[in-house]
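A protein chain is absent from this complex, but the other protein chains hold their places.
For clarity, chains are labelled A, B and C in written order, and residue numbers in each chain start from 1.
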Amino acid sequence: MTIRVAVAGATGKMGKLALRLIEEAPDLELHAALGRETPLSAIDGADVAFDVTHPAASADIVRHSLSIGVPIVVGTSGWSAPRISEIEAFRRELGEGAPAVLFVPNFSIGSVLGTAFAALAAKFFDSIEIVEAHHAGKVDSPSGTAVRTAELMTAARGERGPVAAPHADQRARGQLVGGIPIHSLRLSGVVAEQRVVLGGDGETLTIAHSTVSPSSYEAGILLALRRAPEAEGVTVGLDALLDLGISSDR
Amino acid sequence: MTIRVAVAGATGKMGKLALRLIEEAPDLELHAALGRETPLSAIDGADVAFDVTHPAASADIVRHSLSIGVPIVVGTSGWSAPRISEIEAFRRELGEGAPAVLFVPNFSIGSVLGTAFAALAAKFFDSIEIVEAHHAGKVDSPSGTAVRTAELMTAARGERGPVAAPHADQRARGQLVGGIPIHSLRLSGVVAEQRVVLGGDGETLTIAHSTVSPSSYEAGILLALRRAPEAEGVTVGLDALLDLGISSDR
Amino acid sequence: MTIRVAVAGATGKMGKLALRLIEEAPDLELHAALGRETPLSAIDGADVAFDVTHPAASADIVRHSLSIGVPIVVGTSGWSAPRISEIEAFRRELGEGAPAVLFVPNFSIGSVLGTAFAALAAKFFDSIEIVEAHHAGKVDSPSGTAVRTAELMTAARGERGPVAAPHADQRARGQLVGGIPIHSLRLSGVVAEQRVVLGGDGETLTIAHSTVSPSSYEAGILLALRRAPEAEGVTVGLDALLDLGISSDR
Partner (left out) sequence: MTIRVAVAGATGKMGKLALRLIEEAPDLELHAALGRETPLSAIDGADVAFDVTHPAASADIVRHSLSIGVPIVVGTSGWSAPRISEIEAFRRELGEGAPAVLFVPNFSIGSVLGTAFAALAAKFFDSIEIVEAHHAGKVDSPSGTAVRTAELMTAARGERGPVAAPHADQRARGQLVGGIPIHSLRLSGVVAEQRVVLGGDGETLTIAHSTVSPSSYEAGILLALRRAPEAEGVTVGLDALLDLGISSDR
C-alpha cells in the first residue's frame, strides 16, 4: 500500500530532502508539494502531511491538517510546550477520530537515541557535562539538542537532585542548563557533534553523536512518515516511534 | 536496619575491596570473612553472601548458601549459561522460599549501562564496530566485556540480522563476534576502555566507557549487596538491578 | 603575478576540484585542462603542471613536464620509492636548471601534520597503536595513510627499536606494519578518520585526524601549486612545504 504525502515547505532544504526521499521510496508517493503561496487545501486527500515550514506558518498547517483528518508530522522548529498544549486542546475538541500529530524536533535517530540513553544514565553518576561542537557559522549556543538533553537528564535524576557541578561560576566552566554545564565549540571542519560525559567513582561513560551530512535525517523522516498514518494522539520526539521498550512517563 | 555480609574470597583483591566497603557503609556489617580454609558454615546466619573466589570453588559456595537460605551475590568469573542453568534447577528443587542468586559478571555501573545502551541501539544502524583498549599486561583478547557486548547486540538485532561488516577477512579488520568486528588495543597508560561505534546514513553514535581505577566497582558492589536480600529468583547482570525501565525478555 | 596551471586528469574528481580552485583563486589561471586524449604538448608554456591521472599515465606526464622545463605537482597515487628514484635519475640527466617535482601522496594539511607529529613522538613511548575508520565502501585495509604513518613512526624510533605490541598474533589485535598494530573500521556515517595512540607510563598521547569533506584537500593543493614554481629538486610529501622547522633527514 502506498502512502501519499503532502509536503508543506517543499522549496526549503528539508522539504527538498523529503521530496527526494518520497520519490525514491517504493511505498511513498507525492500527493502535493506546497510552497508559500499554495492554498492549504492542497493537503486534502493526503494520507499524511509533512510540515517543514516556519514557526509563523506551522500552527495553521497543523490545525488545517487535523481539521480535514490528515495525520501530520511536524519538523518545523519553535514548538514550545505551551504551543503544543494548544494543539492538544484543539485536537481534543475534534473528538475521538482526530488524526495523530507527531512533533519531531530532531530526525536523526542517532541523536535521539543518544539523548534517550543520556537521560536513562543520568541518575547513576555524580558528574555530568555536555560538550557540543558545530560549524563556525552557527550563531547560537548552546545547541537546542544540548539544552534538551540537559533538561531531560535533570528531570530523569528525580530524587537524586541536580549534579553538583563544581565552580560553575568560573568562565571556562560553560553554561549551566538544569545544573549541567554545557560547553559549545564552533569550528571549521565540523558539521555537528555532541558528547555527554557522565563521571562516577573511577569511571566515565560517554555518549557521543556525530553528524557528517544531512542524510542523517533520512531514516528518521521515513520512519515518521510511515508510522504517522497508524499513530494516535500527540507525540513529541522520534524516540516514541523507536520501540525501545523503555517505559516513559514524561 | 543493618545487612550482615559473609565475604567468600576475602583475601583476594575483590574480597579486600568488599571488606573495606562494608566497613565504611553504615548499613552494612561484616558477618564473616572466608578464606580458602574457612568452613562454609561461616556463611550461616548472614543476610547475604558475597562470592568472589575461583571458578572451581564458586559452585559449592552458591549451593551451600542457597541450602541454608542465604541470598548470594556472585562476582566470580566463569559462570557460563549451562552452569547457571544447573543452579536454577538446584534452586527450584529447594522450593518456593529459596533465596535469590545474583550473578554479576561486571560490577561497573558505567560499563553495564554502556553495554545495555549498545544493545538497545543495535537494530537501528547499518554498521557496528567495537574498539577496546586495556593495559599492555592483559593476555587475552578480545575482552570478555567486548564479547558479551557483541553477543547482546547481535541478539538484539533480531529480524534485522547481523551487520554486514565489509571485508572482515582482512587482517586489520579485527575479530568477528556475532558478525561484529572487535578491535583490541593493548597499551601502557590505559586501564580499561571500550568504545562501541554504530554507523548509519551520515551519522555515528558512540558509546564509550573508561575506567581509571578499581573504585569503579564500588557502587555496583554496594548496590548488589543492598538489593540481594529482597531480590527473587536467579538474575544475571547488574542491569537487572538498575531499574532502567527497559523491558527485557532475556 | 599570476601562475598559469596545466591540469592533467582534468575530468577526474581531483582534476575538477583543481579547476574550481584555479578559477576561484585570483593568483592562479588555467593554462590547459588535459583529458585522456589531449597531447602532452598542451602543458608547454605553463608555470606549473598538476598531475592527477592514473599510475600508468603519470610517469610520462612527469617526464614530459621536466623535459620542457615546467615544474610539476604530482597527486597521482602509486609512486613507490623505486619509481621516484627513476624520476630523480632522469631529472639529474637534464642538468642544473631542471624544474622541481613535488610528489604529494596526501593533500590534507591536517593529515600530513598528524603523521609528522606521530613520527616525532614515536621514540618517547612504549606502546603505539593506530585506529583508522573509513566509509563502508572502502575495499582495502589498512589505509595507505595508516601504513605510511606506521612506517615513518618505526623509522623514527631508530635505536629504540620497534614497539613491543603484545599478543599481536591474536586476531583482534589488528595488522602489524613495522611492528605497530593497525585497526581498520569500515562504517556508514564516517568519511575518514585516523587516531594514533601512544602509551607510556600512566599517560597516553593521541593524535587524531578527521575528514568530513573533500574540501580538506583544497588548502594543500593551493599551497603546492603556489610553491612549485620556486621549489627545487624532488620533494615527497606536503610536510616539506609547511615550514615546520623540523629538521628532517629523510
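Things to note:
Keep in mind that, in the parts below, contacts are C-beta pairs under 8 Å (C-beta built on N, C-alpha and C of every residue); 3 or more make two chains touch, one makes a residue touch a chain.
Please read all numbers here as calculations on a predicted model, not as lab measurements.
With respect to the full assembly, the chain omitted from this view is in touch with A, B, C. The hidden chain makes contact, of the residues A:62, A:104, A:197 or A:222, with A:197. Set against the missing chain, the residues C:68, C:219 or C:236 yield one that touches it, C:219.
Only one of the listed residues, A:133, A:152 or A:207, touches the absent chain: A:133. Across the entire complex, the residue among A:38, A:67 or A:141 in touch with the chain not shown is A:141.
Only one of B:65, B:184 or B:216 touches the absent chain when the whole complex is considered: B:216. Residues touching the missing chain, restricted to chain A, are 125-127, 129, 131, 133, 136-137, 139-142, 164-167, 170-175, 181-190, 197, 199-204 (touch as defined at the top). Along chain B, the points of touch with the absent chain fall at residues 110, 189-191, 210, 212, 216. By the touch rule set out above, chain C reaches the unshown chain at residues 108-111, 113-114, 117, 120-121, 124-125, 198, 200-219, 242, 244-248.
The working rule: only the chains that are shown with their structure count from here on.
With chains as nodes and touching pairs as edges, the resulting graph is complete, every pair of chains being joined.
In terms of their C-alpha centroids, the spacing between chain A and chain B amounts to 35 Å. Averaging Cα coordinates per chain places chain B and chain C 46 Å apart.
Centre-to-centre separation between chain A and chain C, using Cα means, comes to 41 Å. Residue positions of chain C touching 2 or more other chains: 189-190.
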